[in-house]
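Handing you this structure, nothing more for now.
All protein chains but one are shown at their positions in the complex.
As written, the chains take the letters A, B and C, and residue 1 is the first residue of each chain.
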Amino acid sequence: MNFQLSEEQQMLADSAKRFVRDNHDVEKHRQNKKLMPLDEATWGQFAELGWLAVPFAEEHGGLGMGPLETMVLLQELGEGLIMAPYIATVVLGGGFLRHGSEAQQAETIPSLLEGGLQLAFAAEEYERVFTLENTAMKGEVQGGDVVLNGTKACVLNGDHADQLIVLARTAGQPGDKDGLSLFLVDANAEGVERTPHRTVDGRQGAEIRFSNVKVAEAARIGELNQAYDIAKSVLLEGLLALSAECTGSLTVLLNDTVEYSKTRKQFGLPIGKFQALQFRMADMFIAMEQTKSLLMAATMKLVEGHDDAAKAVHAMKAQLGRAGRKIGQEAIQIHGGMGMTDELNVGHFVKRLSAVDGVFGNADVHLMEIARSA
Amino acid sequence: MNFQLSEEQQMLADSAKRFVRDNHDVEKHRQNKKLMPLDEATWGQFAELGWLAVPFAEEHGGLGMGPLETMVLLQELGEGLIMAPYIATVVLGGGFLRHGSEAQQAETIPSLLEGGLQLAFAAEEYERVFTLENTAMKGEVQGGDVVLNGTKACVLNGDHADQLIVLARTAGQPGDKDGLSLFLVDANAEGVERTPHRTVDGRQGAEIRFSNVKVAEAARIGELNQAYDIAKSVLLEGLLALSAECTGSLTVLLNDTVEYSKTRKQFGLPIGKFQALQFRMADMFIAMEQTKSLLMAATMKLVEGHDDAAKAVHAMKAQLGRAGRKIGQEAIQIHGGMGMTDELNVGHFVKRLSAVDGVFGNADVHLMEIARSA
Amino acid sequence: MDLRVPEQEKAFREEVRTFLEESLTPEIREAGKMVTSVFAPVKEAMAWQKILNDKGWAAPHWPKEHGGTGWSVTQRAIFAEELVRAETPPLVPMGLHMCGPCLIGCGTEEQQKEYLPKILNGEHFWCQGYSEPGSGSDLASLKTFAEKDGDDYIINGTKIWTTYAHYAKKMFALVRTNKDGKPQQGITFLLLDMDLPGISIEPIVGLDEVTEQCQVFFDNVRVPQSNRVGAENDGWTVAKYLLTFERGGQEYAPGLNVQLEKIRLMAEKQQTVHGPMSKDPVWQHKFASVEADVLALEFTEMRIKSALSSGKDPGALSSMTKILGTELLQKVTELRIETLGAQAAIWQPQALVPGNEQPVIGPEYAVTAMPHYLNSRACSIYGGSNEVQRGIIAKAVLGL
Partner (left out) sequence: MDLRVPEQEKAFREEVRTFLEESLTPEIREAGKMVTSVFAPVKEAMAWQKILNDKGWAAPHWPKEHGGTGWSVTQRAIFAEELVRAETPPLVPMGLHMCGPCLIGCGTEEQQKEYLPKILNGEHFWCQGYSEPGSGSDLASLKTFAEKDGDDYIINGTKIWTTYAHYAKKMFALVRTNKDGKPQQGITFLLLDMDLPGISIEPIVGLDEVTEQCQVFFDNVRVPQSNRVGAENDGWTVAKYLLTFERGGQEYAPGLNVQLEKIRLMAEKQQTVHGPMSKDPVWQHKFASVEADVLALEFTEMRIKSALSSGKDPGALSSMTKILGTELLQKVTELRIETLGAQAAIWQPQALVPGNEQPVIGPEYAVTAMPHYLNSRACSIYGGSNEVQRGIIAKAVLGL
């Protein structure tokens, strides 16, 4: 048992810390939020710093690292609320590419590593509670091809993406793990229609409609109807990445709240001297430490392939929803009116946490997944 | 809309208040708890005061009152933690007798009113989450008779009872509302074997085994296989009565805690001056007021026959579990070590609330009943 | 004890419903459905106030001689409930519910004649100048100073969280006129025009990217002493009069019931692998738990109304309904975003602007969910934070 970062991991953390120090600024964040286009400059820096290469194999030009390093990197970036589509393109996108064909890899990875290719995982659907097996969007098998029809919702990075990883039902009914297939689809293919939208945390999502989009066998990732295991394993990494990033964000919310309470005076005293607030901040601290513990638990278990790794990841995502809600709500309440404005860190971090709880299943969904993984 | 007690109701409340003033004493309660036999003296006083007659029709010698008056009476008695088996005999027992045959009524009610007859509702079963339709104990129809076999658990007042009202499944499967039947069975009939036990709140319950107990048609209450509606309507009154009594108990827990916090000093101040405790006691107060509100809501809706009456009663029982837990746990915590002893009111009231949550379905069961009544 | 509804109350409810049915325009209805705050869009709220005022119903809680309706406590409650059930946009409260009552209780006859009719017809749009950057829950510590100069006061300082200051024609404000003595003393209640020289307004953008609040700066702003309400240094009494006027506080349960019904309908549309979410036991359990709380609050509010009707003063119990009402509203908005999952993260505030032609992305019922969740975080902060309210219960009710 060892909770120390390796030298390599520490270097990664340090470089991310520097990046955040130089780039995070509430004012700038507020401006960035209004932009729908991708922040190419930041993405270019990510490429230069080697961060896009983190989870790729060395033979593909990657750094051959894994979820532990992703965790280290994203926790730091989360402290700066950096809005780059790292999880969509590198963690989820890169994760699926690992299961792709050699041709798919050759076509995408080099460009991705240079910062020239964006990806998105098209999984959620409107009016369907997210779990992989609840996927309903149809892929009709026609000979060697599959024809996609339907709509994917809330696709993170969906409008910037050059290639989409589409999860579709090619057999069976919602609820069946069998019958799911994954496809790497050109985002500009005929029949693909994208409607971009902002998300509450200032990022970008898209509704993507598929109208008779014909996909050849070569575009498939994994076996026909047998994509569940691949999707699950990549999803778990994505959930961990989201959790790592938001754990960083929680730290900031806690620290900012504690610091604010030391300076804000009411009734002649800093509000941090009032016992009721002290106890609530102690509980925020405890919730944050528990979150950090689950993040380490889940990440190490996944990396080392423990039997209960999936369960731990679901526990982490559930904890993120619960602790995010608790810490976020308290942070606003203790900041008072200032917490309700666009001016301080607190509101922006809270919006990020509010968005993330709903992504790929909220706390309730993941608590039930814990029960099912038992 | 009117929340005032009528003159008659006020008189009932006053007499109960006097009774509690004269009879409640922690020391006495601690002694009583050790006794398994029925406290005949108290029961005799109940009869003399006319309380046993409250819900019976005037033509049966009753007072022709209903759940509102039961509520008024029991709320007061709950403040004194009076341990008489009123709910088992008068509210539930009396409730079922209302649906009994004339012969059953003639045989039981006069004696009950005099204090000479005890009843018990044998409904719960081991290892079965309580809802009426989850009843599994078999009643086999043999011609006009029914033969009972099986075990009823945690029968309140089960050992003192002269007659048992037994809920059995004469057809169908657990989960079916159809197929339930009710029987008025002599507690000393052949094949009835009772094992009395204390309950955590110092009252008495019993395990009752039925071995080939033959019950004639004349002993049935209501139609064969169609007892659900009767059982449900009487159960709702029983739940309200339990709730009324415990609402009275909650009042005492809150008041005692607040008063204790004014005298107990730590770090040079009465603990009631510490803001964190003040806020928690404010929350206890709010929970108690919400409980009172639901009690009135549910009782009035039931009496007046509103469509959502059952839903309101389930909400009340759920609230009793939740508020009882919250207020009870806080009462102990704020009392500190003294709250953990047998010496003060607080422990005894908390044990009563802990017992009652589990009786006839706990808060979770009743929250799901709310959903089902929608 | 009974819940039976007398015939005349039923008839009154019918009358209100018929009126609402007939008089609500499609624009006002639409705006009402899209409201995600206690503050409705100004244009539609004022249009609705005009319609109500034409009927004589803009301020039922005012005394009849000043333009009230003379209704009983129950009638007023029925009216309020029906407005909520019909999802009308809430009327802007600063004139009707804040300044008006203070003038009724403490204004001169002249002030009442000048201002009250214009509050009713909306000609004067008011804002409230109470909070300051340094004094939120601790209002008595306010510092904005009004110095006497001949017949005038000269005001310097700043007010914050001034709702709709950027739309307002008038402000009623608490200012310090004496720096000695207890903080509550030495405060004066003043009325002033928002276009006076020396006033500048800085809008504050909220979490939901909407500007409801402003900060207002006073740089040697000159106000005649005749604009004072009540005696000098006695403004705290004037402001407190509101508590006497609106005893029992607001009713939250009717609005919560409307929200719950909406959420139930949404849950019916969300599919899990076992069928609609509305049939999912975990969702049902959560929903039922909130339903039970709201039913309890409904009766807590009824008990307070009943006390009021029989002339009793519920006193500090309004602190309880404020806590319950606001925290349940927060829980309900949270339940809504939980019901919607990722769909709640789609951010399209432009779709909330009345009269917009923006096509909605995703289910239409999801559009208000996140803005409402975020906006509702404020309601445990303003109007006396819930910390202040818990303190009041501890002290005034429990005697701690």
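In this text, contacts are C-beta pairs under 8 Å (C-beta built on N, C-alpha and C of every residue); 3 or more make two chains touch, one makes a residue touch a chain.
All values reported here derive from a predicted model rather than from experimental measurement.
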Here the chain that is not shown touches A, B, C
Could you tell which one of A:Gln9, A:Thr195 or A:Thr341 touches the chain left off the display? A:Gln9
Residue of A:Val20, A:Ile221 or A:Met281 in touch with the missing chain, whole complex considered: A:Met281
Option from C:Asp280, C:Glu338 or C:Glu387 whose C-beta touches the chain left out: C:Asp280
Among B:Thr131, B:Asn225, B:Thr251 or B:Thr291, single out the residue that touches the unshown chain. B:Thr131
The missing chain sits against chain A at residues 1-6, 9, 68, 258, 261-262, 272-273, 275, 278-279, 281-283, 285-286, 289-294, 296-297, 299-301, 303-304, 306, 312, 315, 318-319, 322, 364, 367-368, 370-371, 374
Interface residues of chain B toward the undisplayed chain are 124, 126-131, 133-134, 136, 153-154, 174-175, 195, 197-202, 205, 207, 265-267, 274, 276-277, 325, 329, 332-333, 336-337, 339-343, 347, 350-351, 354-355, 357-365, 367-368
Can you list where chain C touches the absent chain? 280-282, 285
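Definition applied: only the chains that are shown with their structure count from here on.
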Please indicate which chain is farthest from chain B, where distance is taken between mean Cα coordinates of the chains. A
Roughly how many whole angstrom separate the Cα centroids of chain A and chain B? 51
Between chain A and chain C, what is the separation of their C-alpha centroids in Å? 38
Going by the contact rule already set, what residues in chain A reach two or more other chains? 274, 276
Residues within chain C bordering two or more other chains: 387, 390
